[in-house]
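For this depiction, one protein chain was excluded, whereas all remaining protein chains were kept in their positions.
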Amino acid sequence: MLKVRLPLGACARSWKSVRMASCGMARRNPLENKVALVTASTDGIGFAIARRLAQDGAHVVVSSRKQQNVDRAVAALQGEGLSVSGTVCHVGKAEDRERLVATILDINVKAAALLTKAVVPEMAKRGGGSIVIVSSIGAYSPFPSLGPYNVSKTALLGLTKNLAIELAEWNVRVNCLAPGLIKTSFSRMLWEDQARQESIKAAMQIKRIGKPEDCAGIVSFLCSEDASYITGETVVVAGGTQSHL
Amino acid sequence: MLKVRLPLGACARSWKSVRMASCGMARRNPLENKVALVTASTDGIGFAIARRLAQDGAHVVVSSRKQQNVDRAVAALQGEGLSVSGTVCHVGKAEDRERLVATILDINVKAAALLTKAVVPEMAKRGGGSIVIVSSIGAYSPFPSLGPYNVSKTALLGLTKNLAIELAEWNVRVNCLAPGLIKTSFSRMLWEDQARQESIKAAMQIKRIGKPEDCAGIVSFLCSEDASYITGETVVVAGGTQSHL
Amino acid sequence: MLKVRLPLGACARSWKSVRMASCGMARRNPLENKVALVTASTDGIGFAIARRLAQDGAHVVVSSRKQQNVDRAVAALQGEGLSVSGTVCHVGKAEDRERLVATILDINVKAAALLTKAVVPEMAKRGGGSIVIVSSIGAYSPFPSLGPYNVSKTALLGLTKNLAIELAEWNVRVNCLAPGLIKTSFSRMLWEDQARQESIKAAMQIKRIGKPEDCAGIVSFLCSEDASYITGETVVVAGGTQSHL
Partner (left out) sequence: MLKVRLPLGACARSWKSVRMASCGMARRNPLENKVALVTASTDGIGFAIARRLAQDGAHVVVSSRKQQNVDRAVAALQGEGLSVSGTVCHVGKAEDRERLVATILDINVKAAALLTKAVVPEMAKRGGGSIVIVSSIGAYSPFPSLGPYNVSKTALLGLTKNLAIELAEWNVRVNCLAPGLIKTSFSRMLWEDQARQESIKAAMQIKRIGKPEDCAGIVSFLCSEDASYITGETVVVAGGTQSHL
């Protein structure tokens, strides 16, 4: 999954209407004057991130592969008074995409790399930008039976470092988020059964399963000017079940 | 260096005057209703952190070992309209302190551990809190000729993880910041000479030496509710010269 | 690059001739009674590893994609009195291989995963085995302009952990080696120019560029019974330029 500021045709109008925020206001609406593309953002962590970036002042472009999911998410966020538009995002042409879909490694790593390359020229024109990639604690402590998923998430840690180096000259920062167990449809089998959920929580330091919103604040922070000296870095958001030395 | 929310006698008045912020306002003044003790905060990174936490709504207690430095810093921040008070902070009795001062390992690690233990009961009474420890990239890539400093900074990474586990039951989160080269009096010899500074910057991805303010935003973020699922974690702020896989 | 014990048809005879080594001898010929497949082993690091494993008592199957390179390497090692045979190793059918070759990520990660899966049943029949994957310090500190290479090497660190978990039940251990700058044809542009080589060495702790043999001892060790409690782990061999905390 890749989060990136992107000027798609779909959001051309909002793009033009961006006003310059005064410096003193920056802190109140830390993302004012920004356009945010959030991929895979019609549900779960992506949706929480999209909402938060919009609440913090960005115009958000919700993106996914299915039109109806995009429409639903856009309507929901607009209903909250947020500045949001939507786009169906294909990585390349249909036949290419089919091949990309062939493996998780391709989807998670190559699509992220390709999408980044696609949006950087536009970021460069605007004087810079910020990319936040979403990895997982499975990158560090593999989830059983999810080998390709885990390996792709480890690869994203390396992709973050590599893109940070490559894109520094365009004033584009690249950082990464490694969520732990977050209550989404993806992780349903881990928390649906109440007994299993309780046993998982018992082993945690912070005795709750994370919410998608727990991942949203850090993304907004990493996109803001406050993080302007942070690049190439990965932050674990896992209630203490995993952390960096 | 240890950053911690602490109710010292010195700030008893402000403590009482804390108002409940409405939930909707939390984002505008993310630290409203909080009291922050910032140690070693009369200069450099500590001072920038103290100012930022106050700007974000906290009442800040500036602390250092010298009265005149505390007075100067408090006056400066009050002059900006911020809610700040000061205290001279001794770790233990004078004779103990002298022995503590004996080694950098003691100052940086034991003092941090002791101070944490001292403030946690008060945090617990208030329903929780957040501690941010300041390590350094020297913890990962040792600075030449600064062995004891480097090792103490590595130890702080471990202290962060240990305190996060121990204090989770009190709803106290513990995180850590590892700054790179920041323009302070401590690092003066690295940037004072213009030629040396240029050669250092040339090797960086983000071609500038960090400012103390670059470390302040992340501390405010880690203290805020937005970071409530992040504990035991260390974030590198180094312009890409060092980063976590 | 993947190093793995493998019973290919090509080495069926040697396989049968393996004698049981007495326990007391294990230390003198720590790999006696073992068959080692070393991929990409006609040159550089792979060749040094193949030679060392044979010197330590294993029957070694040298493998590469070109028959003439395999023949040359086998002849050289047999000339030293070592027990060696060769095989041309194709990953899948030609057309599949062409597609695999399409990207470095595929070659380095998927081929390693596929090859491992292919040899594990045979290892399981023999009661266990040991796999050593070769990553690079580029996995941690990306080499400029080698993005896909670097990311694939990071992915191998994750693959190591995942395979270690998956294969533990078959008594197969999986570890990884991350070499630094080693004098091979691959790294020629870094050491060919004498001035450049001197400037690189000046920045090192151990003031020499590594030799392929520097990577061979650790592989032999990781394959031996001495490493029977080590799995999922990566060891950096880089003269101190990179190391794990």
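General remarks:
Should a chain be cited, it is by its letter among A, B and C, assigned in written order, with residues numbered from 1 in that chain.
We take it that a contact is a pair of C-beta atoms (placed from the backbone, for glycine too) under 8 Å apart; a residue touches a chain by one contact, two chains touch by 3 or more.
Because the structure is a prediction, the values reported are computed rather than measured.
Checked against the hidden chain, the listed residues C:Gln55, C:Gln78 or C:Ser187 yield one contact partner: C:Gln55. The hidden chain makes contact, of the residues C:Val38, C:Ala73, C:Cys89 or C:Ile165, with C:Ile165.
Within the set B:Val38, B:Val61, B:Ile230 or B:Leu245, the residue that contacts the chain not displayed is B:Leu245. Residues 27-28, 55-56, 157-158, 160-161, 164-165, 168, 173, 180, 205-207, 210-211, 214, 216-218, 220-221, 224-240, 243-245 of subunit C touch the missing chain (whole complex, contact as defined above).
Residues touching the missing chain, restricted to subunit B, are 103, 105, 109-110, 113, 139, 141-142, 144, 147, 150-155, 157-159, 161-163, 165-166, 245 (touch as defined at the top). Where subunit A meets the chain that is not shown, the touching residues are 139-140, 154, 157, 245.
What we mean here is this: only the chains that are shown with their structure count from here on.
When chain centres are taken as C-alpha averages, the shortest distance to the whole-protein C-alpha average belongs to A. Counting every residue number used by either copy at the subunit A-subunit B contact, over half are found in both chains. Chain centres here are Cα means. That of subunit B falls 45 Å from that of subunit C.
Taking the mean of the C-alpha atoms as each chain's centre, subunit A and subunit C sit 36 Å apart. Averaged Cα coordinates give subunit A a centre that lies 28 Å from the centre of subunit B.
Looking at subunit C, one finds that residues 139, 154, 157, 245 touch two or more other chains.
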